[in-house]
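Excluded from the complex is one protein chain; the other protein chains are retained at their positions.
Order of writing sets the labels: A and B. Residues in every chain begin at 1.
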Amino acid sequence: MALRKALTPLLHWFRTRFGHVPVGAWLLGAAVAAFLERLLGPDLAYLLGLGSVPAIFGLSIILKTPSLIPSVLVFVVLMYVIPTLVVAWLSRALFLWWEEQLSVPVYVFLHVLFLFLVLYFWSQVDPYRLLVLRLLGINILLTLSLNLVNGWMGEFSVSVAGFMSVGAYVSSVFMVWGFVHDDVFGPPVFPEFLAPFAFPLALILAGAVTAVTALLVAVPSFRTRGDYLAIITLAYVFIVKSTVENLDFIGGPRGFMNQPEVASFTVVFIWTVLGIWVMWNYVTSILGKATNAVRDNESAAEMMTVDTRKVKIVAFLTHAFWSGVAGGLYAHVLGYINPSSFDLRKSAEILGMLYLGGLNSVSGSIVGPVLFMFLTEILRPFQLAKWLVIPVILIYAMIRRPRGLMGFQELRIPFLTRRQQAKEEARAYGVTGN
Amino acid sequence: MALLEIRNMTHWFGGLRAVYNFNTRIEPGEIRGLIGPNGAGKTTVFNLVTGFYTPTEGQIFFLGREITGLRPHQIGRLGISRTFQNLRLWTHLTALDNVKIAYYSQIRYGLIGAFFNTRARREEEERIDHEARQLMRMLDIDQYAHRVVSGLPYGIQRKVEIARALATKPKLLLLDEPTAGMGPAEMEETMAFIRRIRDQFNLTIWLIEHKMKFVMGLCGWIQVLNFGEIIAEGPPEEIQRNPEVIRAYLGEMVEL
Partner (left out) sequence: MEQLAQQLFNALQWGSFYALIALGYSMVYSILMLFNFAHGDVFMVATYIGYFVATALLGLAVLQVLPFSNIVIFVLTLILTMFLASFVGIAVELVAYRPLRDAPRASAAITGLMVGIFMETAVLALLGASRKDFPLLIPPITFKIGPVHVTNLKILTLVMAFALMLLLHLFISRTKVGMAMRAMSFDYAVVPLLGIPMNTIIAFTFALGSALAGAAGIFFGMAYPVLDPYMGVLIGWKAFVAAILGGRGSIFGAVVGGFLLGFIEILVAATLPSTMRDLIAYSIVLLILTFRPYGLFGEEYSVRLRL
């Protein structure tokens, strides 16, 4: 309470000064801050006695050695807060001008580009950050694709770990067979320098194969819903795990390694953005909204000419495709997979991110994994405690907000909302126009 | 040619005979009534016609084409639509989305368009948006377009459900108790409303109703169902005087 009282004037000052600064300017500010950190971060950290650049804003350092709090605070203020505020403030006019001049797609693209720069510079400082960010992208893909089935279609599927597993193994086998000198698969079939170019193909192949295997759960969904479908998806996870364990040429329970290093941060970022864009398009189209109709009342959907079987197939297969792609990325980010990396606990983790972020919400599927990973990474030094704290937080979140943080709503991005309103007014008065 | 023709339709649920030897012909432009005591099998008849169940025996023809055994969405595409006894709106969605989704079979873009937001998709969505709003304006519910339907008043929800059914461009509209939960004043209004949409959209209407006054005032031809069998049919005056009908309704005389 006292903290809130102390912060109120600060917040007020912030809101009056920076309230109208556009999102893009903030992103630019953050990008500059991240770039500066890359240049000066190690030296500043050394001067402040931090040893190395604090990986995640120094939060795990604070938890581990509280005596370093002042140094961390100074570092964060100097390295992040001041550059971001200054640059955001200075560049606000530029972005407001762009907002008027540029078309929506170009303007959105600009934001994505700046976001990429922020993350790219930030990840260059520390290989650990690089790993975390890539896993975050993968988790967003998994959560969002799962949201299609659990949120938009209202089923309870737990098969995401199984889908991931299929995608991971298919892409790994393809890449190792094609581009790596391997004990089992022999010399590479294609020249090794082609590997990065073939990786998208490998991922699409992985997604496609995963989607085909997903028919195992999609077809029963015609006749059964709810708990029983959940069990079928559960059985799928066990079947995939057990099958992989029994296939000796991909290492069985020992696992599979030697994946070429093709999943750089840029690659993961592009696939994540692509996945979000594609799934966003789908759920905002009328074709995609029919998925909601199937959830809310299946028989009414049928009567209103919706081919509910097709809708279900598409939802499950899209879920499977993108989970397969994410699995492929995962395998190449880690460079090693084994069947137990894809057990029910993996599914539970993704479900945790999903329900934390909220059902039926694209932004929820981004917020959920970000928050979840933020927590897990801060707690990483505490190893076991991580899995004691995360369940408690999730249970608390479920009790306080059973629909998750963003359930059934989307984050409002100011400039998009403004455009939307203008369009809506035109429509409401019956004026058609694009 | 009759719009809808049903020949010797019989349906069993396990050992229970729900509909027995049901025959009818509905001509274009009619407002037809189906009445009967509770549990007589009226809704089952609608469920059979719209493909939710396949009749155990018998055939159903729509515009001369046999539709027995088709799935509901196929029947919906051919031009039969309906409302439900207890509203079955998509409760998490806005009224506008409820109407727009009913255009599903008329959408002229495919999955590629849906996933990649092609130009064709944007134009098509714009067209459907325009049409859906126009339809809602005709039914005087356009001011509720962006409200989530579960929060709307009951009467408005009914109209949204009808708008949704009309969005599928039906030739035959089945209304399952359109006045459920309404008072006498609203009933008058609903009668006028049904006549109006019949004329405006060139519809044929087949309705199930409990309230005699409503059916008698609206329908040109009425069929009475009891224990799954038609026990009487004819114009309203005749039905009112039919002793068998009166006997079937004895327990529910209050409603007469």
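Convention: a contact is a pair of C-beta atoms (placed from the backbone, for glycine too) under 8 Å apart; a residue touches a chain by one contact, two chains touch by 3 or more.
Owing to the predicted nature of the structure, the values given are computational and were not obtained by experimental measurement.
*Asks:* Of A:Val23, A:Leu40, A:Leu117 or A:Ile239, which residue touches the hidden chain?
*Replies:* A:Ile239
*Asks:* May I ask which residue of A:Ser71, A:Ser123, A:Asn150 or A:Thr272 touches the chain that does not appear here?
*Replies:* Considering the complete complex, A:Asn150 is the one touching the chain left out.
*Asks:* Could I get the residues of chain A that touch the absent chain, sorted low to high?
*Replies:* Chain A touches the chain not shown through residues 150, 156, 216, 219-220, 222-224, 227-228, 231-232, 234-236, 238-239, 241-243, 245-246, 298-299, 302, 308, 344-345, 348, 351-352, 355, 359, 384-385, 387-388, 390-392, 394-395, 398-399, 402-403.
As a convention for this text, only the chains that are shown with their structure count from here on.
*Asks:* Flag every residue of chain B that touches chain A in the complex, lowest number first.
*Replies:* Touch residues, chain B against chain A: 50-52, 71-73, 76-77, 81-82, 84, 88-93, 97, 100-105, 107, 109, 111, 113-117, 121-122, 125-126, 128-130, 133-134, 137, 142, 145-146, 164-165, 167-168.
*Asks:* For a test of understanding, state which residues of chain A touch chain B in their complex under the given definition.
*Replies:* 278, 281-282, 285-290, 292-293, 295-297, 299-308, 314, 360, 408, 424, 427-428, 430, 432, 434
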